[in-house]
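Here the complex is missing one protein chain, while the rest keep their positions.
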Amino acid sequence: MFPEGAAPRTSQTRQERIDYGRSVLDAVDGEAGQRVMRALEDVAPVLGEQVLIGFGEIYARPQLSPRDRQLVTLGMLTALGGCEPQLEVHVNAALNVGLTPEEIVEALLHSSAYCGFPRALNATFAAKRVFEERGLLPLGSEAASAQ
Amino acid sequence: MFPEGAAPRTSQTRQERIDYGRSVLDAVDGEAGQRVMRALEDVAPVLGEQVLIGFGEIYARPQLSPRDRQLVTLGMLTALGGCEPQLEVHVNAALNVGLTPEEIVEALLHSSAYCGFPRALNATFAAKRVFEERGLLPLGSEAASAQ
Amino acid sequence: MFPEGAAPRTSQTRQERIDYGRSVLDAVDGEAGQRVMRALEDVAPVLGEQVLIGFGEIYARPQLSPRDRQLVTLGMLTALGGCEPQLEVHVNAALNVGLTPEEIVEALLHSSAYCGFPRALNATFAAKRVFEERGLLPLGSEAASAQ
Amino acid sequence: MFPEGAAPRTSQTRQERIDYGRSVLDAVDGEAGQRVMRALEDVAPVLGEQVLIGFGEIYARPQLSPRDRQLVTLGMLTALGGCEPQLEVHVNAALNVGLTPEEIVEALLHSSAYCGFPRALNATFAAKRVFEERGLLPLGSEAASAQ
Amino acid sequence: MFPEGAAPRTSQTRQERIDYGRSVLDAVDGEAGQRVMRALEDVAPVLGEQVLIGFGEIYARPQLSPRDRQLVTLGMLTALGGCEPQLEVHVNAALNVGLTPEEIVEALLHSSAYCGFPRALNATFAAKRVFEERGLLPLGSEAASAQ
Partner (left out) sequence: MFPEGAAPRTSQTRQERIDYGRSVLDAVDGEAGQRVMRALEDVAPVLGEQVLIGFGEIYARPQLSPRDRQLVTLGMLTALGGCEPQLEVHVNAALNVGLTPEEIVEALLHSSAYCGFPRALNATFAAKRVFEERGLLPLGSEAASAQ
């Protein structure tokens, strides 16, 4: 899924690493990621670059699939709390890399045992906003049925 | 205060446990709790059920009074941070089970020594929104007087 | 339970406030609190003084009973995480102001719904260490019975 | 992988749900989970029961595989901080449900971008203690190679 | 920079300490701090007083300059998460005591390695709102240049 021809993480200039990271960000987060980058432009462009470099250096590593990475990320953002904007970006990303809405909701249900209900509820409502925006509500009967 | 005739936490179907939990939630959280449940319906109904079951299994235990439980809960939600929606629900619940606005404000003042002023301030402003909604402001002179 | 004759929170020197706070700390936390103060002496005595002043200014306020304050505190320290030393001090304090071991354990069970099981487990094991030290284990059958 | 014949989450007594949860816990966490349960016996057996019921009700749901659940869990425990004992249990669980040490280490590397290096380091050293105990160190060259 | 003639932290009445703290708060936080105090008036005036006393007792200590204190504070508020209102107050305070917008943005870039990108982004956008309000955007080319 990541752009061919890139030579990530070997000899390359800072600009090449930023550009590669941007291509990875675009592939994973789409428009939501680009909005964050643009919002940083007039205040902290270097933070934006570091996010891009981080994306390029970590996301493209083959040791974990993009889908697996979003599961870890959903868990982290739910547990951290106060990261609803990032959760929205990553619920979008999760859908983009193949997680179904039902799997996302299930991951947040699962999180309630580890982070408690308040964090799980906040994350679920962030997910709901994304699902709504993408016309995915109501979710199918699998999620609705208790078993 | 909890519904008579229930046989919580012994032999019963999942649906019975959900129904019992709903009656406990209604008694403690009132309309605020029901709004959360309704908001979950089209996205994560099973999370809603787990919240209800948790309410039914834990809140009705006689080892701690409903008033005591809200004191613990206010402490937790203040410390967690980023749980203002849940704080609003539980400030309402705290009033419903007999804590006075002055006691709630005092619990949040107390919290400042353990969580720092920012978390205490955020929680106090969440409480203020609830007090305002219920027409309880300004608080009486006990809270206002330094001693 | 707090020392008579004190005139907390009105005109008094810093040293008087420190001394009054120390008498409150002794009444609430006993030996455990004094150990913390001694450990600060050669590194951060002013932090110790601020803790004492905080105790004197907040704990002695009549708006909330010492028992109520410990319920809030147990909730906060469980939710914060990584505060096991403080939890041990305050489980001791909770016992000193009249909470039973069964009520403390119940507060931590209650916390699991809001903070998740990991935080609740860590707090419960901190409580267990205190109960063990004070010869209170095993807890009576009320706690052991599910209902 | 979960015990056949169980009828999770439908009509059953509390004891049946506890027993089913115990079989799920044994399958996922093995000896590490049983040690936690035993440590709770003389202080908070009901908390142990709630953990078991939670395991039975959530882990066995088919909407997310056991491997997926451990990815979410590793993310959460890393982000929460101060949950090193639980991380050790769940690194064991992660290995039991098919995650390789290299994938676990990669999930924690991934986490550094979201939680920062301190949390990622603490989690990695918790994982290292488990790998050591199970004779898995040093990890193979895939993890060691930067590409 | 703090008001002459005050005798902080020695013999003085509670009211004198509050008044001195208010003068320190005004000097550091300006209008933003006063807004918070006013919002507390009808709900938790004693919490406001404790904030003022804390300001008076800690901020005016000569062991650390006001600029140094804001660096520590920006780090804390970024790491805590969910403290965006306080971050706005303290980005204002940071500018008031001599930190440049470029230094503030750099502190938040620095924080990303310790707290992760989500917390750093939330803090940066809080800073952006303050910079905007004070007509400081876009930041100069030093911040914009990667080197």
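The letters A, B, C, D and E name the chains in turn, as written, and every chain counts its residues from 1.
Operating definition for what follows: contacts are C-beta pairs under 8 Å (C-beta built on N, C-alpha and C of every residue); 3 or more make two chains touch, one makes a residue touch a chain.
Everything numeric in this text was worked out from a predicted model, so none of it was measured.
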| item | value |
| --- | --- |
| Touch criterion as defined above, residue of C:D29, C:E49 or C:D68 at the omitted chain | C:E49 |
| Absent chain, residues of chain E that touch it | 8-10, 54-55, 58, 61, 63-64, 68-69, 71-80, 86, 102-103, 105-107, 109-115, 142-143, 146-147 |
| Touching residues on chain C - with respect to the absent chain | 14, 36, 39-47, 49-51, 54, 77, 80-83, 85-86 |
| Contact set of chain D toward the excluded chain (per top definition) | 81-82, 105, 108-109, 112, 116-122, 124-125, 127-128, 131, 137-139, 143-146 |
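In the analysis below, only the chains that are shown with their structure count from here on.
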| item | value |
| --- | --- |
| Chain C on chain D, rotation in degrees - Cα superposition, rounded to nearest 5 | 120 |
| Chain whose average C-alpha position is farthest from chain E's own | D |
| Selected pair, out of A-D, C-D or D-E, that shares over half of its residue contact pairs with B-C | A-D |
| For chain A paired with chain C, centre-to-centre distance based on mean C-alpha positions, whole Å | 41 |
| Chain A and chain D: spacing of chain centres that average the CA atoms, whole Å | 23 |
| Residue list for chain D, restricted to those that touch at least two other chains | 9-10, 14, 50, 54, 58, 77, 80, 86, 112-115 |
